[in-house]
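Here the complex is missing one protein chain, while the rest keep their positions.
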Amino acid sequence: MEWVYFGTSIAILVTMVLAVVRGLIGPTIFDRVLAVNMFGTKTVLFLAVISFLSGRPDFLDLALAYALINFIGVLAVLLFFQSRGVRRDAEAEREADK
Amino acid sequence: MITIVFSLFLLTMLVIVAVGILRTDNLFTAVMLSGIFSLIMAANFFILDAADVALTEAVIGAGISTVLFLGALALTAEYDRSPPVGTWVPLLTSSALGGVIIFATLQAPRLGDPNAVVHKHVAPWYLDRTPELIDVPNVVTAVLASFRGYDTLGEVFVVFIACIGVMSLLGRVRPRRDSIEEDEFDKRTDNLRHHLIPRVVGKMLVPFIVLFGLYVQFHGDFGPGGGFQAGALIAAGVILYSLLEGGPRGRELVPEWFSSLLVALGAFTYTCVGVVSMAMGGRFLDYSVLSHDPVHGQHMGILIIEAGVGMTVTGVMITIFHAFSRRGIR
Amino acid sequence: MTLYDQLPALVVVVLLFTAPITYMLRLHGFPWFSAMAAVVTSFVVACSLAATTIGGETIIYEMGGWPAPYGIVLHIDALSALMAMLITGASSAALIFGAKSLADEVGEETAPAFFAAWLLCTAGLVGMVITGDAFNIFVFMEISSLSTYVLISAGPDRRALISTYRYIVMGTVGATFYLIGVGFLYMVTGTLNTADLAERVGQVEDIRLVLVAAGFVSVGLAIKAAVFPLHSWMPNAYTFAPNAVTVFIAAASTKVSLYVLMRVDYAIFQNSIANHDIQLTFFLVPLGVLALFAGSMLAIYEKNLKRLLAYSSVAQIGYIALGISMTSVAGLTGAIVHMFNHGLIKGGMFMAVACLALRYRTVNVANLAGAGKAMPWTMAAFVVGGLGLIGVPLTPGFISKWYLVLAALDEGWLGALLVAIILISSLLAVIYVWKAIEVAYFGEPRSNAVPVTEEAPLVMLIPTWIVVLAGIWIALDTSVTVGLASIAAKTLLGVEL
Partner (left out) sequence: MDLLLDIASAILLLTGGFFVFVGGFGVMRMPEFFTRMHAASLTDTGGAALILLGLMLQGGLTLVPFKLAAIFLFLFLTSPTASYALANAALLSGVSTACRNETGAPLPENEVDSADSKPASKSVAKTSASRTSGRKTTAKQAAEQAAPKAAARKASKKAAKKPAGKAAKKPARKAAKKAAGKPAGKKS
């Protein structure tokens, strides 16, 4: 079974590299957010596989923690852009009033 | 062998991401890349068997710090506009520093070398004596909470004072408001209430996150975890709720006075355990005297101080988040 | 366990215990009172510790009841007791002195947080000096630095924020360097306890890592101690902080880093690295000499009285660095005595400046004309302090310089050069102290300036004069300071008492 875990973790690692590359080259900031999000999911999987590979499945708690809170960041991004949009509107309105 | 290969791989990625963070002048990009940075870091900690650290890094680095960074970013401009400085001097300095460190560590014992000095002196004692003296399966918890409990007490106070510092900075300037009415502004920007999917899914997860936090808190003796991680997880639950429902409702759930009280209360609880053990005739933070049976006393002491740590960390995270959200994440 | 056995822990536990209470109980006037009570208690405890250690005894207190290399121990000898006395003394004096000015500058709403930070700052500094564990030093260094940032930025002056930011950057770099060094030491020895480290570092065969660790620790601590080219964070931080805060941190904060430098260097590296005394000399002597001249020159050209005194501190740290670099009992005694005495002198002078600032609303030297007549007691305190900075006989500064000169004379031709340098920089000190005194006593007030006729209030004057008189008393009766310092120096160098 070892080599199966190994192969899977290599596949996940390569995907992580691809995500990092996407995060570095962008081009839009959302590509970077996408990269972070994808990297997060891959980390969950990587940790799960690695804990089997190293024979200590009780460390799965970590993967669980990741799975639970990985998406909070993306929600914060949504909130950030939403409020920035409203602020831009407000500024535009003020400009128009002047 | 696999450990070293994986860890080298991850470290290489880490360096690349770090350079990426340095080279960008868009702060949003920097925030996102630092999210990736801490994920890599956590995976690396995990590979090196430092599960407790990995858990902390995961919760704080990947979860909460992104939220807080974005909160800070909303208060500033998106682009780094610091004046251009010469890049050669810093580059030379840091290369020289890195060179010195590499030069020094060439002689260091190899990773995982059982004959390394580190594994010969204090560490075996901890491993041997923990079952007998403290009797918790997770030796890391034993070291942090009891053998070096004074350090952990210090760290709790570091967290406490950091909270005071952030609050004194953020509370300094009254929030600036735009021309829109305050309430309406909040309604439109402060929450994700009209996004049905995140709202339903997120609210479903909040209790699980808090539950998992409690599990980590009380399971810290057995597996990776403890007060720091648990506090961050519980706070992550509250932060998720506040993101979805808006700052005001989040502040209804956990009022600001309560979260800032929690910060001090946690530190106070920890110190109290020490003072009580002094009063009962032991040294400061000597939990053995808390009960007639020393091992049971240790268990009791560790339970209480971990609760104190959890309270402080929860309080700090929530207080800082509230401070940002009150100034309007926008 | 009697209360007496618990004293070593109490000196810091009292402060840590009171800080959260101060933060939680939001009653009118309570934060200042509880902070003051805790700090004074801690000062009393520190004094009794000093009384114990003056016979050359070393107190070991095992935190959590775990023995030395496995748990953390407090390690209190003459040097730590002296430093603890200085820190808690400076803290209580500054708190009592600042009862009124802090109430004005900080405000009712932020007072609980501010005084909690004050307590933690004191606790952090005391914790650093009494601990016998290299990593524990770092933890308490973090506590003290973070709370110092809070204290400095607590006043109404917004420029304090920028200087705090610079301080944060520099302070973090310094602390990180220290941590890297400690990490390397742990890598080669497997222990963090300083006594154990001292023993095991000597057994390390390949000392490359030890050397690099020594470098990182020394440079990191030099940054935190504001040794000359690394001092850039300090003047503005002192200038824009609330006055009472300046009194406290100027008297205590940088000295603690020097203390750690001394402690780590002498206890751990000196007996393990061959020729380490020469390395230390080459590291510290140029920095010390540069600090003496550059600090004094910058002070001479400075118009802001607070920043003038800050630059003078840079110069005075040069003296201490010179004393440390000599690796002789006399030199170390001089350095340790000067740490203590300079803390007293600078504390007193900053108190006098705070009194001036209260009435004149400015600390620019040019605007202080006529202060000699309007505020005779304050200016008299300032003058006595200034004489101490110069090193006139009968002032504390004279004692410490005397020991430094004696130590330098033992060092041959280099020592003669050092004596000359010490004398020249004392002359420079005359210039910058005279600059302020001349304006205050002989300057004509500007016609448009609001005339100041009132002396500073007694609540501020009395603490100021207590500190000044304490300085003179210490200059006359040197048995406590010099006694403790020479024991400390002998312990550090491993000489038989």
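Going in written order, the chains are labelled A, B and C, and every chain counts its residues from 1.
The rule is simple: a residue touches a chain if its C-beta (ideal position, glycine included) is under 8 Å from a C-beta of that chain, and two chains touch if they have at least 3 such contacts.
All figures in this text were calculated on a predicted structure; none of them were measured in a lab.
Going by the contact rule already stated, which one of B:103, B:208 or B:257 would touch the omitted chain in the full complex?
Considering the complete complex, B:208 is the one touching the chain left out.
Could you tell which one of B:165, B:198 or B:294 touches the chain left off the display?
Reading the full complex, the residue touching the unseen chain is B:198.
Hey, which chain B residues sit against the chain that's not shown?
83-86, 184, 187-188, 192-195, 197-198, 201-202, 204-205, 208
Against the chain that's been left off, what residues of chain A make contact? List them.
These residues of chain A touch the chain that is not shown: 1, 4-5, 7-8, 10-12, 14-19, 21-22, 28, 30-31, 33-35, 37-38, 41-42, 44-45, 48-49, 52, 57-58, 60-61, 63-64, 67-68, 70-71, 74-75, 77-78, 80-82, 84-86, 88-89, 92.
Basically, only the chains that are shown with their structure count from here on.
Hey, how far is the Cα centre of chain A from the one of chain B, in Å?
From the centre of chain A to the centre of chain B is 19 Å.
Could you give the separation in Å between the centres of chain A and chain C, each centre being the mean of its C-alpha atoms?
47
Any idea how many Å lie between the Cα centroids of chain B and chain C?
32
What parts of chain A, by residue number, touch at least two of the other chains?
Expected reply: no residues.
Mind pulling the residue numbers of chain B that touch at least two other chains?
Touching at least two other chains: none.
Can you list the residues on chain B that touch chain C in the complex?
Residue list for chain B touching chain C: 100-101, 103-109, 116-123, 125-126, 146-151, 153-155, 157-158, 160-162, 164-165, 167-169, 171, 261, 263-265, 267-268, 271-272, 274-275, 278, 281-288.
For a test of understanding, state which residues of chain B touch chain A in their complex under the given definition.
Residue list for chain B touching chain A: 2-3, 6, 9, 13, 16-17, 20, 26, 28-29, 32-33, 35-36, 39-40, 42-43, 46-47, 51, 54-55, 58-59, 62-64, 66-67, 70-71, 73-74, 178-180, 185, 188-192, 195, 198, 202, 205, 208-209, 212, 216, 219, 223-225, 229, 233, 236, 239-240, 243-244, 328-330.
For the complex, which residues does chain A have touching chain B?
Touching chain B from chain A are residues 6, 9, 13, 16-17, 19-20, 23-24, 26, 29, 32-33, 35-36, 39-40, 43, 46-47, 50, 53-54, 58-59, 61-62, 64-66, 68-70, 72-73, 75-80, 82-84, 86-87, 90-91, 93-94, 97.
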